[in-house]
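Structure, as structure tokens:
Apart from one protein chain that is not included, each protein chain of the complex appears where it belongs.
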Amino acid sequence: MATLHSPAVRGGRLRALLYVLPALIVVVGIVYLGIGYNAYVSTLEWSGIGDDRRPVGIDNYIGVFTDPVFWTSLSHVAIFAVVTIAAQMAIGLTMAILLSGRIFLGGVYKVVMFLPVVLSPAAIAVAFRDILSPGGGLNEALRAIGLDGLTRAWIAEPETALMAIAVINIWAWTGFSFILYQAALAQVDTDLIEAAQLDGAGKLRTLWSVVVPQLSGTHATLVLIGVIGALKTFDIVYLTTGGGPGRSTEFLTTYIYKTAIDGFQAGYAAALSMVLLLLSLLLTLIQMRANRFGRS
Amino acid sequence: MFGRLRTRDRVVLQVLATLIAIPFAYPIIVIVATSFEGQGAIENYTAVLTRTPFLRFLANSAIIAGGTIVITFVCTMLAAYAFSKLRFPGRQMLFVVVLGGLVLPAIALIVPIFTIMLGLGLMNTHIAVILPLAAITIPFTVLLAKNFLDGVPDEILEAAKIDGANTLGTLFWIVLPLARPIIAVVLVWTFLQSWNEFFLPLLLLQSSDMQAVTQVPLYFTSEYGSDTPKIFASLVLISLPVTIAYLSLQKLFERGLTAGAVK
Partner (left out) sequence: MKFDRKRRRLAISIGALAITGLMLSACSAPAEDDGGPVTLDVWGWNPDEKSAPSYFDAFEAENPDITINYRFIQASDFVNTVRLAATTKDGPDVFGLQVGVFPEQFAPLTVDVAPYLEDALGAEWNEQLTGADQYDVDGKQVAAPWYTSAAGFMWVNQGVADELGLAVPTTLDELIAFNAAANAAGKQGLVQGAKDGFANLDLFQIVANQVEPGVFYDALDGDEPFDGDAMTASLEIWQQLFTDGAVQEGALGFTAYPDANDARITGEAAMIPFGSWQFRDATNTRTAEYAETYGDPAIADTVFMPVDFPAVTEDATVGSLFGGPDVGWSVSAQSDAKDAAGRLVAWLTTSDTAVELLGEALRPPALKGSTIDLSDVKTPEQAAAIESLVERSEDLVGPREVADPDVKSTLIEVLSSVAAGSTTPADGAAQVQAAIDAAS
């Protein structure tokens, strides 16, 4: 759609490949070589140290699909993805729209929303472990407004730990949705808005029926990034709950890490990461396909 | 976009925005406030600067981030331009190949990365960290930049072609100036990814002199107990460069948008 249809640009088609080459070399040379290595290791029974490697074919993969921890982790990732993507998009879009109303101190609000994105996971984890602790800020706030009954050890209880991590992630990443929406809103066709308002549509309806659909490209990008981001989430989980209590916040990534590092099962961990990879690829392709349908 | 707002509407917007912003501001306030506790702000921040190799690690991180930004920026703009505006065989497939790099977390790649860098003889050089960081950042920045360039009307490029610009010239003189907002995003993004990275420098740089700034907070956790206010002070200090980078590029970002070239 956005392509130049005339026989591309001077220099011929193959020269265009040169533009892609640097990125390809770096990505293929590291990520794909890494994936290839993982694919090989995933067929071994190997501690990850020394020469005692035993080829086991697809046994590790069979192990993955019959491993209850794998399925538990996957369900956590799914819940986490849905909750965080929905919340980040909703809050990010809302805030972008609110701030487009040129409110007082809008610049400060903008910075506040985006600052979490630039903070290191280490800083975020340390702060939230404090805020979500039994005597931390969240419980204090609840007590202050009389909701003593709701206070709890948010990251220490299996019932709330996953949601607590989702909240941390929403805090950390909403600024990203916000900033993309803000950029996109600036490109929204104002004629359509004016036309809708001339038709007598209310502001909220204009928003919903005229503005939001125009942002479909941004929605799609955020969902795509959100899904992949959820599958890749590691630092925040590792640094706050470490996957616990029990397995209640185990993610595929933390499980891979534990299996490889604490469990000395490099082969099995590699098989888990190959499954994670295939899963992400599958979801990415589905979304790209769906996206194209949506556009045409 | 709302046209002219009545005062009442503006108050509603203001209140709503404030309600959303407070929970986002609070943790930042906690981090900064905690860094002032204990022996006090001056003592805490001085300790970070004097009792850790802060400046050396800062320089190391600057090298790592600088290298990653250069590689990522060049690769990203070239590739995104080609994927968005040029036609060539296998375009769609190669785009998927690059995007495929998006999906694996670095933590699953640590061992192969280690082996590759060892094989290239780059062990214990900052390049050993820069290359993998670029590799895991590029897929994402290419996606963003391509998405953005898709929104740049082809007509502008056609016009450039008629004026006799070649492909590279079009990228340089037409596309890049239009793409300033996304360039800002690419720069900030790559900077924060490389600046905040914890595991890669730790595992790939063997010498303690070469470590990155993310190691600084650990200096305040030891068998002598941990000094929470100083840990927070180091977290504030190491977050400053990225924050400043974001704040200063934010203006460019805004200017680029409001300049209206893209609309």
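Structure notes:
A and B are the chain letters, set down in written order, and residue numbers restart from 1 in every chain.
FYI, a residue touches a chain if its C-beta (ideal position, glycine included) is under 8 Å from a C-beta of that chain, and two chains touch if they have at least 3 such contacts.
Worth saying up front: this structure is predicted, and the values here are computed from it rather than measured.
Among the residues B:Ala33, B:Ala59 or B:Leu118, only B:Leu118 touches the chain that is left out of the figure.
When the whole complex is considered, the residue among B:Ile20, B:Ile69, B:Ala82 or B:Ile110 that touches the unshown chain is B:Ile110.
The residue touching the chain not shown here, chosen from A:Leu18, A:Val82, A:Leu105 or A:Ala156, is A:Ala156. Residue-level contact of subunit B with the missing chain is found at 38-39, 110-111, 114, 118, 123-124, 199, 202-203, 206-208, 218-219, 221-229.
One chain is missing from the display, and on subunit A it is touched by residues 47-52, 129, 132-134, 152-158, 241-242, 244-248, 258, 261-265.
Simple rule for what comes next: only the chains that are shown with their structure count from here on.
Subunit A and subunit B, compared by their mean Cα positions, are separated by 16 Å. By the touch rule above, subunit B contacts subunit A in their complex via residues 1-3, 5, 9-10, 13-14, 16-18, 20-21, 23-28, 30-31, 34, 71, 74-76, 78-79, 81-91, 94, 96-105, 107-109, 111-113, 115-116, 131-132, 134-136, 138-140, 142-144, 147, 149-152, 154, 157-158, 161, 166-167, 170-171, 181, 185, 188, 192, 195-196, 198, 214, 217, 231-232, 235-236, 238-239, 242-243, 245-247, 250, 253, 257-258, 262-263.
Listing the residues of subunit A that touch subunit B in their complex gives 1-11, 13-17, 19-20, 22-24, 26-38, 41, 48, 91, 94-95, 97-104, 106, 109-124, 126-128, 130-131, 137, 171, 174-175, 179, 183, 185-188, 190, 193-194, 197, 203, 211, 217, 221, 224-225, 228, 231-232, 234-235, 253, 256-257, 260, 266, 269, 273, 276-277, 280-281, 284-285, 288.
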